[in-house]
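Omission of a single protein chain aside, the complex is shown with its protein chains in their original locations.
By written order: A, B, C and D. Residues from 1 in each chain.
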Amino acid sequence: MENPTTTGQVPSLNMPYRTFWEKTRRFQVALLFLLPSLILFSVFVFYPLFRTIYLSFFLTNQKGLPTVFVGFDNFIQLFQSADFLQSVKATFLFILYTVPASVVISLFLALLANEKLKGIHFFRTIFASSLGVSVAAASVTWLFIFNPTMGVLNRIISLFGIQEINWLADPHWALLAVSMTTIWLNLGFSFLIIFGGLQNIDQSLYESSSIDGAGYFYQLRRITIPMLSPTLFFIMTVSLINAFQTFGQIDLLTGGGPGQTTNLMVYAIYKDAFVNFNFGKASAEVVILFLLILIVTLLQFKFVEKKVHYQ
Amino acid sequence: MSEVELLNVSKLYGNKQPYIIKNLDVNIESGEFFVIVGPSGCGKSTLLRMIAGLENISEGVLRIGGEMANHWSPSQRDISMVFQNYALYPHLNVRENIVFGLRVKKISPEEREKRLLEACEMLNLTAYLNRKPRELSGGQRQRVALARAIVSQSPICLMDEPLSNLDAKLRAHMRGEIRKIQRQFGTTMIYVTHDQVEAMTMGDRMMILNQGKIQQIGRPIDIYNHPANTFVASFIGSPQMNMCEAYYDGNSQEIRINKDLKLTMTLPKLKTSTYIIGLRPEYIHIPQPNNPNQTIVQVEINHVELLGNDTLFSFQINDQQWIAKWNGQWLFEPGDKISIALDADELCVFDKDTRQLVHSSTRQDHDELQKGVLA
Amino acid sequence: MSEVELLNVSKLYGNKQPYIIKNLDVNIESGEFFVIVGPSGCGKSTLLRMIAGLENISEGVLRIGGEMANHWSPSQRDISMVFQNYALYPHLNVRENIVFGLRVKKISPEEREKRLLEACEMLNLTAYLNRKPRELSGGQRQRVALARAIVSQSPICLMDEPLSNLDAKLRAHMRGEIRKIQRQFGTTMIYVTHDQVEAMTMGDRMMILNQGKIQQIGRPIDIYNHPANTFVASFIGSPQMNMCEAYYDGNSQEIRINKDLKLTMTLPKLKTSTYIIGLRPEYIHIPQPNNPNQTIVQVEINHVELLGNDTLFSFQINDQQWIAKWNGQWLFEPGDKISIALDADELCVFDKDTRQLVHSSTRQDHDELQKGVLA
Amino acid sequence: MMAIKRGSLYVVLILIALLLFFPIIYAFLVSFMSTKEVLMGHLIPKSFSLTNYIDAFQALPLLHSLINSMLVSIITTIGQIIVCSLAAYAFVFIEFRGRQFLFFLFVSTMMIPWEASIIPNFVTVQKLGWINHYAALTIPFFATAFGTFLLRQHFKTIPKELHEASRMAGLGHLSFFLKVVMPVSKTSLVTLGIYCFLTTWNSYLWPLLVTTDERSRTAQIGLRQLHAQENVTQWGVVMAGVVIVAIPTLLVLFLGQKHLQKGLMDGAVK
Partner (left out) sequence: DDNRIQIVFWHSMAGPPLEALNKIVNDFNQSQDEIYVKPEYQGSYEESLAKFRRVGGTDNAPNIYQAQDIGSKYMIESGDIVPVQQLMDEEHYNMNQLERNIRNYYTVNGKLYSMPFNSSTPVVLYNADAFKKAGLDPNKPPETYSQFREAAKKLTQANKGMKGFSFLNYPWFFEELLAVQGGEYINQNNGRTGLATKATFNSQKGLNIFKWLREMQKDGTLANYGTSGDNESSGFLTQKVGMFMSSSASMAEMFKNAPFKVGVAYIPRPDNIERQGVVIGGASLWLSKGKSAKEEKAAFAFMKYMASPKSQADWHIHTGYFPINPGAYKEPIIIKNYKKTPQFKVAVNQFHDTKSTYATRGPMMTLMPQSRVIMSRAIDDLYQGKNLQQSLDTAADHVNEAIAQMNLANKK
């Protein structure tokens, strides 16, 4: 089947000259769409970030203005400070406790809520309800739940004959307790997002696989999870970043204690910036936190997003 | 045992909407190749989806292998299905898509691989095993869907226009292959198609649906020869059967199509009245000298289509466009006046009101000739 | 002016992958109905998508209306398109889907409504105007996609298997309508199809693609009669052309298919050698007494298909399955031995190595007869 | 079989719902308790008296701050949906050089803790003269990486044929965005809307900083004013405030959910 009927001369491919303006048209259009975001980000995110990076090389006075340039001293001091390293450790532990659990539990909830049952709407609303409660209100409520003597939690475990636990004041438990609160707080939102993702999966895939005889868990593993992967990826990334930045719960529940076990990085930053008014140090902490999140997120994008299936 | 019985099955989507399927009653035998045809939107896919358990049955009973199956889950029914829109898993590559069901059924890896390769060979898919569906052409996707059903070797197989996006050559090939596989495994096949050739050649029986109601069930060739009503007559056969009203005079035994065109025919059972007559395009003949059965009439061609092996041309009879199909390539031009020959024996006659068949063409096979060519 | 020129166009997806389209060079004239056929996966959709501007052109030049259009945006090209998978807007109902493009073009509401109703009338969609796509059957969706292209009245229209999910009757109707509209508006139509009848009857010209390369371009009937190579020969015409190797002896002027089957034919230009011969199924004849041109041979039938108006049966010639197509219904059984007649004039001959046509059948039209029937 | 499965599903659902909803019920119950009852660790209030609610309303101009919160949340939500969907659109539907990089730059902004930028931003707002203006409460939150990311993930699931068909129909980017992408993504927009509304509603530190005046203050600040620093907290009143402030958000959640369900039904792509 060689030698098709096309034997014509190669026409002179006179590509008309396209100006730079024309060549970058798509970029320009994109820029138009991105412009509002870019402007706002520049003013409210990038500018503060650069300011922060700048400040991290200085000592700041009590008004927060840079006075003495110290180069990387702030960073060096941080890395030599047991407190700071502890807060890094606490942060990672906290992430470990909260992120996988939130995602798994909300996935479970979403799957439950995806069942076609009468009155399921009601349950869906309940499952999402923690989204409607502010961090402050939730923390206060949990403070009472964790109350060592009257708290519901201890009452329940004492039913099982377990010794009362001093949830928030015991260094072994405090981080777990804060994590529990955080998971609860996250659930509403993660649930909502994952549920939305679930509902978006083309029904015919389930039809097809149910004809093949795939059971619930097989479908879950082989269809739901892969098809849900963009959503899961999103929620994982966001939860991760949010976990890195947890503040409100800590402030209200433990204040970073006991023994700094819950002194997460953002809380430390807050204290350094708002209470100690040590902007240089706080800025250095922010920069480190930023880099940490950046690295973790980059890894996420690099390794996890590969597994994500987009349409 | 994998027969499929539908007893008075009906379907509506939502309460206020009309019936999509109405009182459907049919018994598809185990190992039968059952073809469903009908105009677009008549409920074919819906019917398959009900049999597969993907759509609940609003009324009536579905029996599979003799057991009431209305509430069986799709997987309990042990069915394979080719979806009209393929329903491929976008996140799996071709290989994984095809063996998906086999994994579920815990078929051994060797067996899986064997069936996979066989099916891909048959469907020319071997080169695409590692592609994702979105990197495939329309026909390739359809073939993957087909492969998926083929490898499953389920006792019941539902196919919804499985070859619609394939080219004629591959389609001819696939027709044979599907039939072969179906015979080999004794599959009960329920097959929806829009293709006349598939409908005529593949099925043991064929069912014609219109607006959710059965028009006729039977062997394809019987339906072709004895269409139960004008709908079936015009739906089966391509180009469609030519029809027009005609007056039958029982006394003179004449069918009067118009004042110039009268055919003599004996229809003892019919009383004098106006009927609808039908004549298939291939029964409009080239006039042959000295053939007493033929009535010759002059018509003006208004449209010609050269199909290569056949030529279709149309002309006006009463207020109807009739189409004739002649073998070979005829270089007519619109406006040409030609003589054609009609044979009263080849007419179908339908009641004008009920549109039911009252008399069917008596000349279908070439018995005499056949003797001549048979060795 | 809406001609479409492709100059040496090539396409590859990603750098490491093979060419999907290779050096395609064709000039589609303004107002022409241009049909593209080819096996599944040969690059038809890709080609349309390149013309539409949905896929960038890897190499070569696309000209629309004489101007270089490689970098025009789809909307600049003023093209309408029917997508193979419909691409309906899920959130809009049928009506909104159809007039979507008209709104964009700021067509007046009255005009919009007029075109909408016309198109829906033509496509039997009027009852579904308020449905969302997911409430439609496969064929109905396809019709909506078609309606969308029709109402746009763009000077260039691309259709990718637009009738594949319609039944034969509706399809026949649509063929005529599409052709009519195309003539009416002088649309430049580029039409992908797998349907032989569409390919043969709709196009002014037809292009056969295989693996991204042009095999032949020409009037459909010319291609049918003079297929440029074995690929085209077997691809166009259904059932496909029968082929096998045969030895031509220039001295005895004999084509030897096997030791029992020899046809005498004069092929002055050919030298003695082995060729591939091709014979269309409809050129396998019922033996007629006293026809000197015919060579009669006995064959054993191994498969029969009754199409209603025609009968296909196959038999073995050398190591090939040949198919014959005879008019009417022949009640053969596999195993029957029958006599068939071949006519050397009707053979196509292809070079064995290049597979190019070296001699085409000389008997295509019924000139003599035609004279007889013409009034 | 089916009945058993269904029954056990309901049991699981109810148990989980109770578990998840408990803190909210608890907060609601506390809002009827006297401080004493709260501190005594009671679960159920002795009586459902409304004194705490009356106190909460008396102590603060809650009504006015609720209206402010409502306005600020609505404006922020609308602004954020517009700005973020525009950006997400560019990332999904326009192929331009540096897209990956720019997107990552966007996502990276999520990594900067808000607490860290709050002071510089306060200075900026101060310089812009936005103190005590809605602008300060809303505009900085119009662009969020989170919203952009969320919508980008959803836009990516829109079949590309829809884009193609629209381009053929002659739609420019803007009209494709408005007429196809937005309606098809209703569910995500509602999700983002709910989220944005709630976070705005619940934000405290920023509104506190950029407003000084009661006229422009939001409900969370009011709420905080129920919560004394050096005294024993009057939990009943605080919780009454929490409940009052949470009712609109729960309402938004509830209505949004309903809308979401509907959107999922008819927005379903394919």
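Brief remarks follow.
In the analysis below, a residue touches a chain if its C-beta (ideal position, glycine included) is under 8 Å from a C-beta of that chain, and two chains touch if they have at least 3 such contacts.
Because the structure is predicted, anything quoted here is derived from the model rather than measured.
Looking at the complex as a whole, the chain kept out of the display touches A, D.
For the chain missing from the display, the contacting residue among A:Leu49, A:Leu168, A:Leu198 or A:Ala243 is A:Leu168, taking the whole complex into account.
Only one of the listed residues, D:Leu9, D:Leu105 or D:Val123, touches the absent chain: D:Val123. Hidden from this view is one chain, which touches subunit A at 59-64, 67-68, 83, 143-144, 147-150, 166, 168-169, 171, 174, 253-260, 271, 273-278, 280. Residues 34-36, 38-41, 59, 119, 122-123, 126, 131, 205, 208-209, 212-214, 221, 224-235, 237 are the ones on subunit D that touch the missing chain.
Just so we're on the same page, only the chains that are shown with their structure count from here on.
Spacing of subunit B relative to subunit D, judged by their CA centroids, is 57 angstrom.
For subunit C, the set of residues touching two or more other chains reads 85. Among the residues of subunit D, those touching two or more other chains are numbered 159, 268-270. Residues 159, 161-162, 164-172, 175, 179-180, 183-184, 186, 266-270 of subunit D are the ones that touch subunit C when the two sit in their complex. In the complex of the two chains, the subunit A residues touching subunit D come out as 24, 26-27, 29-31, 33-34, 36-41, 43-49, 51-52, 64, 109, 112, 115, 117, 120-121, 123-138, 140-142, 144-145, 147, 149-152, 184, 187-189, 192-193, 196, 199-200, 202-204, 230-231, 233-234, 237-238, 241, 244-245, 247, 266, 269-270, 273-274, 279, 282-283, 286, 289-290, 293-294, 297-298, 301, 310-311. Across the complex, subunit D meets subunit A through its residues 6, 9-10, 12-13, 16-17, 20-24, 26-27, 30, 38, 40-41, 43, 82-84, 86-87, 89-90, 94-99, 102, 104, 106-117, 119-121, 124, 139-140, 142-143, 145-146, 148-150, 153-154, 156-160, 173, 177, 187-188, 191, 194-195, 198, 201-202, 204, 220, 223-224, 235, 238-239, 242, 245-246, 249-250, 252-254, 257-258, 260-261, 264, 268-270.
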